[in-house]
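What follows is a single structure, and I will ask about it in a moment.
Apart from one protein chain that is not included, each protein chain of the complex appears where it belongs.
So, chain A:
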């Protein structure tokens, strides 16, 4: 009210100065505009049977075909999955899984055989899958230094605090942080066994598995692309769980150091505790022969990655993809379900309306 009083006093003064005639002519009548009178032209969606029922039917009629389409597309995708964790004593990897830990120095390999009943056409994507691995844990997700991975030299030498406790091991760790530290390091190799028992290795593409932007923008080796990696990484040390330093991940300089695609893929933390990550791509050879013909295959695993401690599972997945990605019938089913619900609702409502509407029409109010 303090301001109110002042305003009043002001008004009084002004009126005194201007004279009563002038103040009277200045009418305070509100403007007659649609906005100010709250009469803006408006559309009022009326929820009547006439508008609601068609909406239900239309949704139903659109969703069900989409759902069927998606379901069929998903079903056309070939997918093969093999678990090589080795928790079962009968499994070839049982020994490896029991003995192996992060600290062991000897390599442990195991070989699994499987057969594909149907040929895989087109490019086949080879994934490794982990279960019960909480890559989305809050402290885990944070434990990385993006500047270091982007090739920043100062970050290389003094990684971000976020990497604690995988920050320094006497020398700064490159790449630092828990994510890099726990990088998946099994090696998977695939062999096709001819009917005549010869093992043909299947060529696996290492490159092209990471996002283009990650490979070319987000991840960079320190000192530019042509620098001598060994020299650049001088003064840093490998992550605790790693066997080799980062500059020895691959022989190809285009796929070594921070721009190693396995590292890049691993660094993109999975959303859910059961996830798969792209490991290799098997490119189709020609249009005549399928990429992976039906028959027997062996998977050779260099078993480095311990999952026993958290009861994790490791899988190898082979999958073709369609325009909507990997095999996942869910969306198709969801569309079909929602569409059906809408349709059924529409029918039920129509029935009710029909019943009561008609009865009402005929009933006349006494007058």
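Structure notes:
To be clear about the criterion, a residue touches a chain if its C-beta (ideal position, glycine included) is under 8 Å from a C-beta of that chain, and two chains touch if they have at least 3 such contacts; residues count from 1.
Here is the rule we go by: contacts and distances are computed from a predicted model.
The chain absent from the displayed complex carries the UniProt protein name "Phospholipid-transporting ATPase", chosen from "ATP synthase subunit epsilon, mitochondrial", "Phospholipid-transporting ATPase", "Actin-related protein 2/3 complex subunit 5" or "AP complex subunit beta". Note that of A:57, A:114 or A:134, the residue touching the chain absent from this view is A:134.
Within the whole complex, the absent chain has one touching residue among A:253, A:293 or A:326, and that is A:326. Within the full complex, the residue among A:45, A:89 or A:224 touching the omitted chain is A:45.
In the full complex, the hidden chain is touched by chain A at residues 1-10, 12-13, 16, 20-21, 24, 27-32, 36-38, 40-50, 52, 59, 63, 66, 70, 102, 127, 129, 133-147, 149-150, 152, 160-162, 164-166, 178, 181-182, 211, 213-214, 217-218, 241, 265, 268-278, 309-310, 312, 323-326, 328, 330-331, 334-335, 338, 341-342, 345, 349, 352-354, 356-361, 363-367.
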